[in-house]
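Missing here is one protein chain; the remaining ones are kept as they sit in the complex.
Labels for the chains are A, B and C, by order of writing; each one numbers its residues from 1.
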Amino acid sequence: MTFLYNYIYYIGCFGLVFIGLYIILVKHNLIKIIIGLNILDTGVNLFLISIGYIKKGTAPIFSNPGINPNRMVDPVPQALVLTAIVIGVAVLALALSLAIMVYQHYGTLNLRKVKQQRW
Amino acid sequence: MVNPVLLIVVPLGLAFTVPLFGFISKKTVKYIPVVAMGFNLILSLLLIPRVLEHPLVLSIGGFPPPFCINLTVGPLGILLSAVIALIGFLVSIYAMDYIRKGSVEKYQMLYILLLVGATGAVLTGDIFNLFVFFEILCISSYALVAYFGDSLGVEAAIKYLIQGAIGSTFMLLGIGLLYGMFGTLNMADIAKNIKLQNSIPISLFVPLALFITGMGVEAAIFPLNSWLPDAHSSAPSSISAILSGIAIKIGVYGVVRVMFTLFGMPSIFHLLLFIGIITLLIGELAAFGQTNIKRMLAYSSIGQIGLIVFALGIATPYGISGGLFQILSHALSKALLFLAVGYMIYRTGSMDISTFQGIGRKMPLTSLAFTIGAFSLIGLPPFIGFPSKFLIVRAALAKKEGILFIVLIFLVLFATIIEGAYFFRVIQVLYFKENKENQDKKDAPFSALVPLIILTVFILFIGIYPKPVMKLLRLASWELLNKMDYIKWVLGAG
Amino acid sequence: MRKIFSLIILGILAFGIWYSLKNIPFATHKTKVGKYYVYKGIKETGATNIVTSVVVNYRGFDTLGEVTVLFIAAIGLGAILATRKKKKRKEIEKPSLILYTGCYLLFPLILLFGAYIFIHGHLTPGGGFQGGAIIASAFLLRYLGCPERKINRKASDATESLGGLIFVLLGLLGLIVGGYFLLNFLPKGVPNLLFSAGIIPIIYIAIGFKVGSELAGVIDNLIEESK
Partner (left out) sequence: MIFISLLVAGMLGAAIVACILKDLLTAVIASCVVSLIAAILFFFLQAPDVAMAEASIGAALVTAVFVIAIIRTNRYEE
């Protein structure tokens, strides 16, 4: 049980990271790869947040004066993740617009067939 | 009131006003990047003497350094930001006439923001802030590569985007691991906490490897450079100049900053030597076989990055000055080459080298600029490439570590010979071949010739009189080698 | 072949990260920076939501960069999709009356909710990004339910750039008044009131408008251009 308590979040986030990377490395479909990127992003964000957690912590908001600041979770990773989520969305939107253009030019989303340029 | 934060904020503010100017008059829009980059150029030149006296550390938001984001403007940062502003200024003059297709407004906004990202990345002293500015740089370059929306550009952009996105995620993972271990994001504070002697524990090696992979994608060091030739050859020529001249240098800066300032352990620098030499050889050999001129220049950029990384890996004051000098010289020469080639392609309508026969007589100034850029890149005196390559070879010779460095110097010279061979081939086609089809070609317009001439003057001037630059370079290399000084600037003596 | 190769790479990565994670035990105190913010944040910035004070004030420069990233994505997407050849699109099916009326009535309510989220960013969870995203989802709903109503592109472009400009200008005002960029130069007020925390609510409102119009613009571009 303590193992589960200590590692369950790490298992979850690195599971997402590895599944995301696996999708990106193995699949050829462009939309599938972008889905992989999304999952990878989510995993990294979850990892950052779980770094800042404290046992039986409270959210870092002084909603009533009696809250003990000693018990608050670390606010910095939360700020970082807010930034990271927005950046992830920006990359994703751009990637999908490029995917639409690729489909228009090549008639396929399979990256193996999109090969006009080579070394 | 000269404050380095204005280097980032004023162009950013101007980029936000572009749509508002667009409502008033579409024609004024193309002058905004010129104004923004001209401002940056003047400001960074004004700041250089102050920074040389004492490095500036500015906290943003008015809190003490480890608790807020701070800009650390040392000699290295101000040198790179001056180079960025110079190249950006000249290319923005060039682009006034060159970019006519598509929505010009959007091009100009993305262009300014790319340079804002580059400037921010070299000035910041906070690891997460570095990541954010890196993303600004990367995302705007993805969009600009696909700016024309043709099939080649879109294909290059999507490949670049996928690799870049994986790289930046790795970087974020590395930041997370470092934050978990040390509980701070300030680079000086992290550097203070990492005390390495001779070996590196795995728990620290993993974030280092993640950082090098993440930034190495942008820097195009060896196994991570498959995006570069596509992206640099399919982008508009003005953007190719910026990507080759500046964007990949920021990647190298990131790798170097993390390795030297954050981790700062001599035995890992040998890694850079080997990465550099492999990248150099692969780039130059691949460039030799190209018939497309922009691809040739792109591969040559890979080779030059290899040389820069090699020089920085020597890790002596001379070696690092040589590497930084090479950054400067490659930025000027490669920008000149891409800009000159841009109008040759525009006039002949093809990127194939064989179609440029006889262009040398019809477009004399452009061809002269190309020739000077090529000579400088090869390292012939009296151009800027000569002192920089000379410095690198001298630094490698001074490092008396037996046969290893002799072999490496031999490989560097070999790569230079290959470089010379393919550039002379192009120059021969330009001047010594005749073609009836190219009889009616005009030279480039005035707005394109001005940046070409200014770049040529800089290349010649620094090549003949490198002394003032050398002083700045020596201080910059000192900044990289002395991690303790950097920590002292930011966090004070305690 | 490719699968085995990538599994080997992932295995190496997993091994390395496992080693690193041993140094980062879960659920313990470990950061000095976070402690400083939790103890001093409310006094130094006046915002009861410490995350907001970190996002907007302590690490405000990151937020400026983040807003810029979203701006770049919106512009870049527009620039790329503008080169697309326009095709004739099939007649769209008209939404049913119930769907139409539902979306019509829900739209202002969702807008109000989004505005509430970003105005109260310094007091309760939420802020400019979340509020902006909620506003954008209201526009998405309107596109789905009432397809003939378009957003005004000029107005949304103007909102984007004005939002960004307000952020930059507030930062520059701080530089002029106190010598630091993004200095919280307005009076902090009493914590837990709506009018407190100096420049934080103003910046978050600007961000909310900017993010909302940018994300709505992204959706608009993706839906429009294909006609």
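Couple of notes before you dig in:
In this text, a residue touches a chain if its C-beta (ideal position, glycine included) is under 8 Å from a C-beta of that chain, and two chains touch if they have at least 3 such contacts.
Fair warning: this is a prediction, and the values are worked out from it, not measured in the lab.
Every shown chain that the unseen chain touches in the whole complex is listed here: A, C. Here one chain is not drawn; of C:G16, C:G46, C:G65 or C:G126, the residue touching it is C:G126.
If you put the hidden chain back, the residue from C:L123, C:V168, C:L182 or C:V218 that touches it is C:V218.
Against the chain not shown here, chain C presents residues 49, 51-52, 117, 125-127, 129-130, 133-134, 136-137, 140, 215, 218-219, 222-223, 226. Against the chain not displayed here, chain A makes contact via residues 1, 4-5, 8-9, 11-12, 15-16, 19-20, 22-23, 27, 29, 31-32, 34-36, 38-39, 42, 45-46, 49-50, 52-53, 57-61, 73, 78, 81-82, 85-86, 88-89, 92-93, 96-97, 99-100, 103, 108-110.
The working rule: only the chains that are shown with their structure count from here on.
Chain pairs A-B and A-C differ in how many C-beta pairs they share in contact, with the greater number at A-C.
Averaged C-alpha coordinates give centres for chain B and chain C that are 31 Å from one another.
Chain geometry summary: the mean Cα position of chain A and that of chain C are 16 Å apart. Residues of chain B in contact with at least two other chains: 128, 132, 135, 139, 142-143, 146, 149-150, 154, 173, 179-180, 185.
Along chain A, residues 21, 51, 76, 80, 83, 87, 90-91, 94, 98, 101 each make contact with two or more other chains.
Of all residues in chain A, those touching chain B in their complex are 17, 21, 24, 30, 33, 37, 40-41, 44, 47-48, 51, 76-77, 80, 83-84, 87, 90-91, 94-95, 98-99, 101-102, 105-106, 114, 116-117, 119.
Interface residues of chain A facing chain C in the complex, by the touch rule stated above, are 5-7, 9-10, 14, 18, 21-22, 25-26, 50-55, 57, 59-63, 69, 72, 74-76, 78-80, 82-83, 85-87, 89-91, 93-94, 96-98, 100-101, 104. Remark: chain B residues 128, 132, 135, 139, 142-143, 146, 149-152, 154-158, 161-162, 165-166, 168-169, 172-173, 175-176, 179-180, 185, 226, 229-230, 233-234, 286 touch chain A in the complex.
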